[in-house]
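Here the complex is missing a single protein chain, while all its other protein chains stay put.
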């Protein structure tokens, strides 16, 4: 296989940096353009903008420019703030490029959801139901990826929650009532923002709930459950930041009366090593963050309290890898017929 | 009021140290004996055993000795590993001392619970239902404290959960089904133990669930709910350690169809500034750890998702203060007719 | 003694909050005004601006206003960004108030130093040598404090370095050559600033040197050494931030050939429990941060490598307490003839 020319837009954000790290080690990728959203008037050497990549890459960082991205690349990863990909991605695709978008701009099918959850009017609503658009939760959309022109890479909370509970919905084993999701994330999930609530001095020895029942990943979770199970679902969600830079773990409490064997089957079938190399399931205990940080794995643990008709699901991943850049590379591999795990070892 | 002679047994553990810190600033306390469980053959200067208290106290640390505690003190705080107070406390009380026990040894009424939850046979089962024994959840047992000979100071998880949900049970507003408790604690909750799972290197950038549905504070929570509400309750609990030294926050998910005003009334009545100076209630948002660490406050936040019939309660406290030493001092004050907040400012 | 009316200007910064915490527990202080530098158009309840002080104080936070400070207080603590006290303090003093300033605005005697180290032209240069101005390094200026109108509270690095090495200079025991100071600070030292380099995600698992040989506390250190020893000194300084919120420790490497007993005498004399209740000296080992965090102590440890003619001094304190608010309260006590340790226990 020949080399694929790849550009990253938004290379100085946390997800962008992680993409850079992973793609530098990918055997079929040639990085050709690193763009940042800042309005730089000259290319900035990587040793200045991202000193940790000094000596590892020769490309400078350049201001974001659609024409430049089109000219230099076959595939563009967009790791930009919400709202920027909505216009940029269609432009790139019309020029024949394939796009993997890490923002929320193409995750929701219903244009009316954007003002509600993301506070912008979607400029390209037709694209939300385009035939070439795939919601990139790899384990559930693997077959659609080879033909994808645009991949909407799932949110970090959404990936954790969906990988945790979809097998249950898929097999019709989830009972009535809302899912209860108590989710904890490291602070890179909030991005590299000059915001005093994200300071080390504020978050050391702290845990802070935020956007209770209002997190923007909610609609993509419900949309995907609906799509897989053909039923409506609802969710109570309490997102929290903890004093860690990376990692995200969702504790999901599901009401069910399904037999324990049926539950085990549902997960065993979906997440065998062959079908889902990056999802590791355990029964009887819940995972810790440490085992997934820095990797593309999602560790799912199941503790079934049959007396209370409550299944407790713990779903842990690295928000910047399986929750962002790693899953994007996994999707990139499948789009190009490459082994799913390439560059993710 | 004259001075009260006070001993601390277990002064080198985290709760013991915190007791020492608080009692040093208490205007009616004269510290007369600091005992540690270790088998020291000579008194150890505080500057050696606890250098942070150097110059602040003249007492040495001595080996634990029942006669010495009896002779030198009016009140003894026991901050010992589970199982040690069970025999020691009755001995001290028979000699006329009053005891505040921070372990679990006198929290449960049913002797049969001890082998099950604490893995020891209780040596003094009669004391578990003694008339002079008070379960020291201050806000709910204030009236009984002046006559108490023995206070069983509640567990840190139990304090957080009970202060969070008891008003609801008290007013009969909790619906059917198990309480779901997702609780996160700092690592001092595990004590100063030479255990590799508690190392900085293991817990930095980590979150680790443990004792899922098996935490030893479970029975005291259920016993107290039963006592207050005259009904049986059940609970699903996922305790977790986070990369913080101090602080504990429980997210409690309760099924209810009560009107929002009834919920507000239940908490407003219980936790007015006069009736409960250390419980601060807020509506519409959940508390963060940082606002309670280092203080004796318990911050309770309520978010009511009426559509889902789910009340989300966040209950945050410092596990070593309101969850241990601070609540013990609060109980001490009420036992002696002193203002509740003395030494806790 | 009657109560003293006290105002805090800059109450929402880290040092201001710490002042608030300490002064709330001070038996002779009546807090009468909390001002913040922000341009608020209405008073903001403390429960909103500083939720951790909710129920502990009734005063609202108000916009900074010189007339209001003058009217309501006898003493004003200024905890404002550098440059603001320079004009405000003289105004307050002329109206008969006494001022304790925690910024650098009155620490340097030479007006020419301000443009160089603080990047502003001092608007009131005469005040820098006013008879009523005292450099508030308590242990060395105790006698001057009762008559002080204006106290320039030392910088956190300066306090740590000076308490660490002044006894040596005082006794003429320091050898030739520059002091080498390798200093590490927690991140509250940088203030509550919306700056991406201070984010949790940037500082977790990090250590970052900054302002090498250019830190603004340098001139006050050299000025004070000169004043005590009547000789010029020079210093190489590498300030560093570490992944901690609080605490500051300076390792000071001094060339000396003095006999070990002379060194011990110099420190023993200066820092006896009577003369310096808040400085604790140890010989043969260096202090750790943890023993001073949350206290007003400065722990000084001395390791003398006589073979290399090098004295290693470790000097640890809490940057917000002994390095800021605590030392300010210590100075306040001495200004008013109160016991030095009042409110600092």
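Here the chain labels run A, B and C in written order, and each chain numbers its own residues starting at 1.
Throughout what follows, a contact is a pair of C-beta atoms (placed from the backbone, for glycine too) under 8 Å apart; a residue touches a chain by one contact, two chains touch by 3 or more.
On a predicted model such as this, the values are computed, not experimentally measured, just so you know.
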Quiz item: Among C:65, C:129, C:213 or C:272, which one is in touch with the chain left out?
Solution: C:213
Practice problem: Consider the whole complex, including the chain that is not shown, and state which of C:24, C:264 or C:303 touches that chain. | Solution: C:303
Quiz prompt | Sole residue of B:24, B:144 or B:198 that reaches the chain not shown, by the stated touch rule | solution = B:198
Quiz prompt | Residue of C:141, C:184, C:215 or C:322 in touch with the missing chain, whole complex considered | solution = C:184
Quiz prompt | Footprint left on subunit A by the chain that the document does not show | solution = 24-25, 51-52, 54-56, 204-205, 273, 277, 280, 290-292, 294-295, 297, 345
Exercise. Provide the residue numbers of subunit C that touch the chain removed from this figure.
Key: 177-178, 180, 182, 184, 186, 202, 204-209, 212-213, 234, 236, 238, 242-247, 249, 251, 253, 285-290, 293, 303, 305, 307-308, 310, 312, 314
Quiz item: Can you name the residues of subunit B that touch the chain not displayed here?
Solution: 14, 186-188, 190, 192-196, 198-205, 243-245
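By definition in this document, only the chains that are shown with their structure count from here on.
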Practice problem: Return the chain whose centre of C-alpha atoms lies at maximal distance from the corresponding centre of subunit A. | Solution: C
Practice problem: Return the distance between the CA-based centres of subunit A and subunit C, expressed in whole Å. | Solution: 46
Self-check item: Rounded Å distance, subunit B centre to subunit C centre (Cα mean)
Solution: 36
Quiz item: Can you list the residues of subunit C that touch 2 or more other chains?
Solution: 204-205
